[in-house]
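There's a structure below that I have some questions on.
Omission of a single protein chain aside, the complex is shown with its protein chains in their original locations.
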Amino acid sequence: MEKKKVAEWLAQGSIAVSKLLLDRYKQLGLDERELVLLLHMQSFFEAGVSFPTPAELAEKMTISAAECMEMVRRLLQKGMIAIEEQTDERGIRSEKYTLEPLWEQLVHHLYTDAVRSGQAEEEKAEE
Amino acid sequence: MEKKKVAEWLAQGSIAVSKLLLDRYKQLGLDERELVLLLHMQSFFEAGVSFPTPAELAEKMTISAAECMEMVRRLLQKGMIAIEEQTDERGIRSEKYTLEPLWEQLVHHLYTDAVRSGQAEEEKAEE
Amino acid sequence: MEKKKVAEWLAQGSIAVSKLLLDRYKQLGLDERELVLLLHMQSFFEAGVSFPTPAELAEKMTISAAECMEMVRRLLQKGMIAIEEQTDERGIRSEKYTLEPLWEQLVHHLYTDAVRSGQAEEEKAEE
Partner (left out) sequence: MEKKKVAEWLAQGSIAVSKLLLDRYKQLGLDERELVLLLHMQSFFEAGVSFPTPAELAEKMTISAAECMEMVRRLLQKGMIAIEEQTDERGIRSEKYTLEPLWEQLVHHLYTDAVRSGQAEEEKAEE
């Protein structure tokens, strides 16, 4: 029985957190709680749950379902996440979250940053 | 357009490969191709595909669909993967792969190894 | 130039966050900020920095270096992290953080949980 338990624990695996995101969430205007909520979303997606409820998210966090709902609303408003409609093979519609906007904001930030440091280097070279 | 592409690439993310598995697949009797096939399976699972076909797996590998099918058969036989039946909410049955047996074999190997090195240490102490 | 930048971004990679930890940090008495601080530590370790300063950690977080130092102190006290001495090949001593205590606490929690749910099942069976 014991070994079976340990095998289950090891089988849980990990989610991969982009170092770019970990290094720059602060500059995107996110705080630690919001980052962790996004990680929970990613974990739910990988488990096949594409539209976790505030209650499901809050169960794993140190905040209430109401606070969680408020946080999701704020992330939607800041354009970090979006809700998409999907239709399954039986024609039944449902909603799902997507983190695409987050990646677009991150890339926008990276480009701006690269241009800025490129200019800084040019100016340095001109001196 | 460009930025959108880059965002898509970054959004692809990563799959997490257990270091225990990476360090010990050889001792479990797996070779590199079999390991990579298991990683492809994991990647399919995370994308919601629980029973990838040999053709789908082979498309990403340097082997043919026939060789891939043969490899899957061998992994089933060696007790590294298993096929489970699942029934969805509409009562429709389908099959899915599970990597549980792999984890059980890994844990079995780890225990055996820990006992062996524990005995070695005891013998050393007795000398 | 552009492609080079994109290659750099993709090369950054990801850190792997255990799902067991993500699912249970709350039950270990950690909040989201503390979890993220631990992820930053892991990221520093992988980059070869084994004893990041509060200032280095705070630079990536939405808290000040002073708050960060306080948080590290609290994690040491709660037995989630520890400081170890290491001696390099030249005999020079230095300190490094280790997350081993965190894993021991997590495993202790998992065992307790498994025993509890095992007892619950037995009681159910006896009814």
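As written, the chain order gives the labels A, B and C, with residue 1 at the start of each chain.
Everything below uses one rule, namely that a residue touches a chain if its C-beta (ideal position, glycine included) is under 8 Å from a C-beta of that chain, and two chains touch if they have at least 3 such contacts.
Note that this is a predicted model, so its numbers are computed, not measured.
Remark: the absent chain touches shown chains A, B, C in the intact complex. Contact with the chain not shown here comes from a single listed residue; of B:L20, B:V49 or B:M69, that residue is B:L20. Summarising the interface, chain C meets the missing chain with residues 3-4, 6-8, 10-11, 13-16, 18, 20, 42, 46, 48, 99-100, 103-104, 106-108, 111.
Take chain B: the residues that touch the chain left off the picture are 5, 9, 12-20, 22-23, 26, 31-33, 35-36, 39-40, 43, 60-62, 110, 114.
Residues 6, 9-10, 13-14, 16 are the ones on chain A that touch the missing chain.
The rule we apply is simple: only the chains that are shown with their structure count from here on.
Interchain contacts join each chain to each other chain, per the touch definition above.
Farthest from chain A, judged by the mean position of CA atoms in each chain, is B.
When the CA atoms of chain A are superposed on chain B, the rotation angle comes to 180 degrees (nearest 5). Rounded to whole angstrom, the centroid-to-centroid distance between chain A and chain C, based on C-alpha atoms, equals 19 Å.
Chain geometry summary: the mean Cα position of chain B and that of chain C are 26 Å apart.
Within chain C, residues 9, 13-14, 16 each touch two or more of the remaining chains.
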